[in-house]
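All protein chains of the complex are present and in place, except for one that has been dropped.
The block that comes next holds subunit A.
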Amino acid sequence: MAALAGLQPAAQALIQEYFSKCRLAEERRALEQKAIVTIQSWARGFLVRRRLQRLTWTALTVQRYWRGYLGRLRGRLALEVQNRALRRAYFNAMATIIQRWWRGFYSRKHIHDYYARKRYLHDIKQRNDHIRAELSLETERAIIAQRQEAEERARRLFAEKVSKLHHLVSTGTQPGIFNSPYAIATGTLPVIMGLPVEEHLKSAMRAQVLATQAGGGSPGATAGSPSRRAGGAASGGGAQGGKLLPPLRAGSGGRSGPRVAGQRVGDAAVYPATVEVAGKVVPARQTLRQVADYNAVHRESLLEDKIHRAEMLSQHPQAFATALGPVKQPAFDLQTNRNLSPFVDTYDPTVGLRGPRFTPDQQRVSKSAFSRYVKKQPMFDKNMAAEAY
């Protein structure tokens, strides 16, 4: 029991300690309670979190595997797409190259063919040269044609004029105006186209004579024959020396016939045995149209007209009355008494000596010119041998 007594103070101390601890604990109860709650909440949270972590980790693992699978799928797809794009780009580039080459070729061959153009220009040049040569030929031809036509016209005009000048041809006694002996002597005979004018006139006359003889139809005949007749009538109707005019047609009606080629004037007529007239073959002598001259009647009437007029002229020295009134008589009429007075010429044959009066010398000059005609002297002496032709 001693020990128990000894425990009393210890127990007292203990109870006091206990009460002080209880008091301390009481004082710290709220604080500790809060602390304990905090710790407990933290522990609980920790445990839950750990649990949650495990769950999330498993979920994550599942998700990771799933996502990996999806990603691999997508990757393969993307790889395919990229491959396709690469190939397409390559093919595009190649196609562009092909197209470029084709377009260049096509353009050079068909659209802007340099060599075709060169050939074209060469062809054009050849064509131009060819055309130039042709054109110059044509021009020459045209110039020649024009010149020929002008010459033809001039020749025709000349022939026309010459054919009307038969009266200027020289006769046996009288030299023509283009054939004067003075001109022959001084060498100034008028010459055209190489022949003296006289020869032109003569040949024109011969041609007209031929034309008349060749048959009645030619237009030169009727023009030629009246002129011939006039020539014949004016010289008094007789044959002239030196010129052989054919006899008047009235006496030789049977001469005409179809002239065989090569016959000349004056040959005996050679008739063909047969001749075709109006589609039928007929013996030549029996055709009326050939036997009779076509123009005979017309020519006869013209001739009678001429003779009548010539007779009138010779018997009635007065000219016929014309619309202007009676012609004045020439001043040198032989049959009047006017030439008893000295001759006063109203016409001045010499230029520059005009006036109402003339000196006797001038009058003598004019009188001598006309008196020759009055006395009918030939211009040249026909006995002179030099002037005879």
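Some notes on this structure:
The rule is simple: a contact is a pair of C-beta atoms (placed from the backbone, for glycine too) under 8 Å apart; a residue touches a chain by one contact, two chains touch by 3 or more; residues count from 1.
By our rule, contacts and distances are computed from a predicted model.
Chain not shown in the complex: UniProt lists it as "Sperm-associated antigen 6", one of "Sperm-associated antigen 6", "AP complex subunit beta", "glutathione transferase" or "WD repeat domain-containing protein 83". Contact with the chain not shown here comes from a single listed residue; of A:L24, A:M94 or A:L135, that residue is A:L135. In the complete complex, the hidden chain is touched by one of A:L14, A:A59, A:L86 or A:A145, namely A:A145. Residue positions on subunit A in contact with the hidden chain: 117, 120-121, 124-125, 127-132, 134-136, 138-139, 142-143, 145-146, 323, in rising order.
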